[in-house]
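Take a look at the structure set out below.
For this depiction, one protein chain was excluded, whereas all remaining protein chains were kept in their positions.
Letters A and B name the chains as they come in the text, with residue numbers starting at 1 for each one.
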Amino acid sequence: MIGPNGSGKSTLVNCLSGTLVHETGTVRFEGRDLAGLKPHERTRRGLARSFQLPRPFASLSVADNIRVPLLYAAASRRGRHLGEREITDRIAEVLEAMALTDRARHFPRDLTQVDMRKLELGRAMAAEPTLLIADEAMAGLSNSEVEDIVALLIRLNETGITVILIEHIMKAVMQFSQRLVVLVSGRKIADGPPAEVVRHPEVERAYLGQ
Amino acid sequence: MVELDLVLNALLAGLLLGGFYAAVTVGISISFGILDIVNIAHPAFIILGSYVAYLANAAFGIDPIVVGVLALPLFYVLGAAIYQIYYLSFEQRGQDSLRGLAFFFGLLFITEVGLILAFGVDYRYVQAVYMDRSLDLGIVQIPLRMLVPCLVSLLMLAVLQLLLTKTFVGRAVMAVAQDQLALQLMACDPVRIRRIAFAASIATCAMAGAFLIVIQPIEPSIGREYIGRVFAICVLGGLGSLPGTLIGAMLLGVVESLTATFYGPSWAPAVGFGLLLITLAVRPAGLFGR
Partner (left out) sequence: MRNSLFILVVSLVAAAVFAAALLLRSDYLLFAGYTVLQFVVLATAWNILGGYTGYVNFGTAAFFAVGAYTSVFLHKAFPLPVPVMVVVAGAVAGLLGFGMGYLTLRLRGAFFSIATLALAVVLQTVVVNWHYVGGSRGAYILRPPAGPIAGLSYIEYLFLIMLALAALSLIAARAIECSRLGYGFAAIRDDELAAEANGVPTLRLKLIATTISGAFMGMAGAPFPSYIGYIEPASAFGLPYAVNAIAMPMIGGTTSWAGPLIGAVLLGSLQQIATVTISSAVNLLIVGLLLVGFVIVAPNGIVGLWQRFFGRNRTSWRPSSKSTASASGSAASSPSTPSA
């Protein structure tokens, strides 16, 4: 999903994840209305999100940051608590997938921006979702770092997780997306295959100005 | 059958009390309501103001409310100093609010114990020409010791409201609550603006303290009774709104006064806190919440 600043992307994410309560319309996920469900209940149903500005648990190490969704979201998804050995293995897997293994014992304050984004995605992955909403996971990163994150997201997608990417960086969007939605002033103005949508006159107007 | 003049007197006493409560709360409306600094030590600084008024009154016979006005700069500087420590230790480091709360709790305690060490736990009072007089309006009596603080308090609120809405710094204070970054872009240092606002909030304690000792004799620990009152009023009136503060204060004053008249004064302290608990549970945005 793309859209200019202030078009309502983050508001939409907050409505989907339950942080904000929407006044009209419905949020349906896997055929069920999510109305009235708190954010943690939505995560437990398989709808995970990452935050635009990373929000790590500052007093926990990187590994223990991953542990939290395993203890709560993933345990609830599986319908049973994970054993200590299982958790340790799963943390290692997630860290490996996010290329954070050598940061496992670090604290969030010692991480670089890109590692912070990876931790954010790693936590979302550990929640074992079916849908992951990545809210501007690449903003402010360098070209090569953006490519790192896109590769991570593609790998997550290959494991069977649907990814909604909210992004400004068109290169990443075109590389990643199979379907592109454009939001302007809270309104959806285009929806379809990326190559077609970017040629849509209204989209060009919204992005290039009149 | 409830006697009419009893109710009328209680209502009037409540409104006068409410005017005074507005002065006690206005500082919290600025620090907690606008700046989001949970200064639970505020009532302790009010008691400090009372003792300043007491000292000057006992030594030189100056009118306590005049002392309050004279002490404004002193309390302003005290407030600026406290904010500086708070800023450097907690806001700048991004430390959790846990420690900020503990900091103010410590200040509350230090102030109270310091006053006990300096003055003991005896009740202190002041002398002024209007202390023992009252206006007799037939069925209602208006004691001047209630009326004078109430009127000066309303004047103070009006001045503060004008400063907040009409001056550049005042508008910047209102703006700092909403968007610090935008303020920076307008070449305005948010830390400086916050310091000014917090210092002003503590400065009001000089006046509120003077009113308090005019209304009743004081001892160091009665500040605690006011913690519930000020936050109840602040929340009732909707955070950060001065007119809301005034209405909330009047409301609490009337409810307390009626309670004291019909159930006995020993229940009065619980009214404010009870009202606060109910407001928080039912309507946390306040009666006139944003």
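By our rule, a contact is a pair of C-beta atoms (placed from the backbone, for glycine too) under 8 Å apart; a residue touches a chain by one contact, two chains touch by 3 or more.
Quick caveat, the model's predicted, so the values are computed rather than measured.
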Subject >> Selected from B:I85, B:L137, B:L162 or B:A182 as touching the chain missing from the view >> reply: B:I85
**OP:** Specify the residue from the set A:L12, A:L34 or A:M125 that touches the hidden chain.
**Re:** A:M125
Subject >> Residue touching the undisplayed chain, where the options are A:R155, A:K171, A:R187 or A:R205 >> reply: A:R155
Original post:
For chain A, which residues reach the chain that was dropped from this view?
Top reply: 17-19, 38-41, 43-44, 46, 48-49, 51, 55-61, 63-64, 67-69, 71-78, 81, 85, 88-89, 91-94, 96-97, 101, 104-105, 107, 123-125, 127-131, 155-165, 176-179
Original post:
At which residues does chain B meet the chain that is not included here?
Top reply: 32, 38, 40, 85, 89, 93, 95-99, 101-103, 105-107, 109-110, 112-114, 116-117, 221, 224-225, 227-228, 231-232, 235, 266-267, 269-270, 272-274, 276-277, 280-281, 284
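Keep in mind that, in the parts below, only the chains that are shown with their structure count from here on.
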Original post:
Any idea how many Å lie between the Cα centroids of chain A and chain B?
Top reply: 46
